[in-house]
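After the structure tokens below, expect a handful of questions from me.
The other protein chains are all here in position, but one chain of the complex has been omitted.
Chain nomenclature is as follows: A and B, assigned in order of appearance, with residue numbering initiated at 1 for each chain independently.
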Amino acid sequence: MSMLHTRRTLLTVICEASIEARVLADARRLGAHGSTASDARGWGQHGERDGGWPMSGNVRIDILCEAAVADTIAGHLQEHYFRSYAMICYLSEVSVLRSEKF
Amino acid sequence: MSMLHTRRTLLTVICEASIEARVLADARRLGAHGSTASDARGWGQHGERDGGWPMSGNVRIDILCEAAVADTIAGHLQEHYFRSYAMICYLSEVSVLRSEKF
Partner (left out) sequence: MSMLHTRRTLLTVICEASIEARVLADARRLGAHGSTASDARGWGQHGERDGGWPMSGNVRIDILCEAAVADTIAGHLQEHYFRSYAMICYLSEVSVLRSEKF
């Protein structure tokens, strides 16, 4: 067998669970083909709305996609959510098998 | 004290919870010395068996190991699971403390 390794970007978004569905809908509209989410809790200066810590009811969303799509989604989130919601975004480079899916 | 930093590969597998035990047993047999799993939910075109979205009852498995072991496990998963199960695999490079464990 041959393995298909391709570089992709993993965009990780940590935000309030209340906006998970909105963020996922935006990501899908902007080119994401899939995502993985899990419950999380955090503390920190996450967004202007939340001044202190601790914070619970968070979600961690991982979106595996091409670099350009990750940039588009991250830019959209920064523009539409960062001012009003607790949200962290970071990107990392990974090697993906089955890359034809993303 | 001295810190021991060593490059290792982090193999992340996202799959249906129903096959978690099988995947972990395979990984252990193929050279993994440990793993971390957490519940997850996802949507996407994950595997031929699942045509659409959304998808729940998933698990995220992280296996920290040497690059060669990660390649062996990833190749095995690709060969034996990708056709029949919803599964995503990706690899990233990390620096590990206490590397003698992996």
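Everything below uses one rule, namely that a contact is a pair of C-beta atoms (placed from the backbone, for glycine too) under 8 Å apart; a residue touches a chain by one contact, two chains touch by 3 or more.
What you see is a predicted model, and the numbers here were worked out from it, not measured in a lab.
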Selected residue (touches chain absent from view) among A:Ile19, A:Ala32, A:Leu64 or A:Cys89 = A:Cys89
Spell out the interface residues on subunit A facing the chain that's missing from view.
-> 12, 14, 38-46, 53, 58, 60, 71, 74-75, 77-79, 82, 87-92
Considering the entire assembly, which residues of subunit B contact the chain that has been omitted?
-> 1, 3, 5, 8, 10, 24, 28, 33-39, 64, 92-98, 101
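Assume only the chains that are shown with their structure count from here on.
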In whole angstrom, how far does the Cα centroid of subunit A sit from the Cα centroid of subunit B?
-> 19
